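And then subunit A:
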Amino acid sequence: MLREGVVRIPSGCAISGMMNKKGKCFSGEDIIKSIAIMHDRSNGLGGGFAGYGIYPDFKDDYAFHFFFDDDTVKETVETLLNKQFTIIFDEPVPTRKTKAIKDAPIIWRYFVQPKSKMVIQSGIPEEEYVVKFVMKVNSEIEGAYIFSSGKNMGAFKGVGYPEDIGDFFRLDEYKGYIWTAHGRFPTNTPGWWGGAHPFTLLDISVVHNGEISSYGTNRRFLEMYGYKCTLQTDTEVMAYIFDYLMRRQGLSLDVVVAAMASPLWMEINRMDPEKRELVKAIRAVYGSLLVNGPFSILVGTNQGMIALNDRIKLRPSVAATKGDFLYVASEESAIREICPKPDKVWAPRGGEPVIGLLENAQVNYNFAAGENERIAINS
Partner candidate 1 sequence: MTLSYLTPAFLIERDNKRCIQCKVCVQQCANEVHRFDEEEGEVLADELNCVNCQRCVVMCPTRALSVRKSPNEFRQNANWTADAIKSIYIQAETGGVLLTGMGNDRPYPIYWDHMLLNASQVTNPSIDPLREPMELKTFLGRKPDSLVIENGKLKEKIPPQLELDIPIMFSAMSFGSISLNAIKSLARAARQEGTFYNTGEGGLHKDLYEYGANTIVQVASGRFGVHPEYLQAGAAIEIKIGQGAKPGIGGHLPGEKVGREVSETRMIPEGTDAISPAPHHDIYSIEDLSQLIYSLKEATNYEKPVSVKIAAVHNVAAIASGIARAGADIIAIDGYRGGTGAAPLRIRDNVGIPIEFALAAVDSRLRQEGIRNQVSLVVAGSIRNSADVVKAIALGADAVYIATGALIALGCHMCQKCFTGKCNWGIATQDPQLVKRLNPEIGAQRAANLLRAWKHEIKEMLGGMGINAIESLRGNRLMLRGIGLTEKELQILGISAVGE
Partner candidate 2 sequence: MKRVYAREEFCVGCRLCQVHCVTAHSPYKNDIVKAFKKSNPRPLPRVIVEENRPLSFALQCRHCEEANCTKACITGAMQKDPVTGVVTNDETRCVGCWTCILVCPHGAIVQDERGKKVAAKCDLCSGLKEMPACVQHCPNGALLYQEDESQVRA
């Protein structure tokens, strides 16, 4: 059977995410419990997590998580890696033997620093240099796959139910300030570990429930700017859209949201002239990055967590707060399971983002609204 990348596989899913606004780290136990309650939303063909703040000892190094099919390809990759990066530390990603998880590939992590001379030689910013390396490995080296590449964060994923994957990766032993999780329900069965969610690029991780109808348009636009959509999944495309708009275009989060889940023209026509001109320009220029069709996503970054729905809300998402905690999940039950008495629970409207930023976030997100308020541009 063809695996992701060779064929496009639609899937339905469960997602859940939680963060502590103050940046206080907590164990991965709760996020496993939360995603486990939505067991029936996935079918055992993929589960995964992303945790932020989990590598305090290597917080300035890029943490590459790899799947290798065999030792030969691992050696090939390490040669390449050594050429372009200095490996600070590497080890197998610790796992626990569990009944439910079978056929695991070789899973390895490397904490690396790009070789500054080579970065300068390449004439591109350091992050771009890292991205290029990731794209190269994932599209050109058969049997190797980088599934996590950010600093002080990591993705953990595989084939199985999410709670079993969490257990397998011993996430209860990590502490992070943001955790996101995903349970997958693909419509056919490639059973490839790389195909599971979250999908990540640098510190951006995306978990996603939906099947976007704009995939072809989004993908062909991104490809113009060097993105290689090796997985052919929506999640990959979403991550690249975030990367393109936020990192490459340097746009603020409200603009990113207005591009991905644009206000409807009838809403735009009611805006004041200045704002109307801005949103019109966003739609005219970034129309190919409008994400159409049903989706509900959770995007994690080092600075916080964003939840976003398609603009006519064709997929569920519920948000809640309790003290310094923000929760977003496909179902309210997934929140109540770990936070029985939230201060506030609400269902965000279509196209209305839920934004949770760390209190000390140093970002160029120049929007005024707090995390629980409807973002200025979409109101």
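Selection rule, in plain terms: all candidates are chains of the complex that A comes from, given by their letters.
The definition used in the following text is that contacts are C-beta pairs under 8 Å (C-beta built on N, C-alpha and C of every residue); 3 or more make two chains touch, one makes a residue touch a chain; residues count from 1.
Just so it is clear, the structure is predicted and the values come from calculations on it, not from any experiment.
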- Message: My understanding is that every option belongs to the complex but just one is in contact with subunit A. Which one, out of 1 or 2?
- Response: 1
- Query: Contact residues on subunit A for candidate 1 in the complex?
  - Reply: 8, 10-12, 187, 210-218, 220-221, 223-225, 249-252, 254-255, 262, 264-266, 274-275, 277-278, 281-288, 290-294, 311-312, 314, 366-367, 376-377
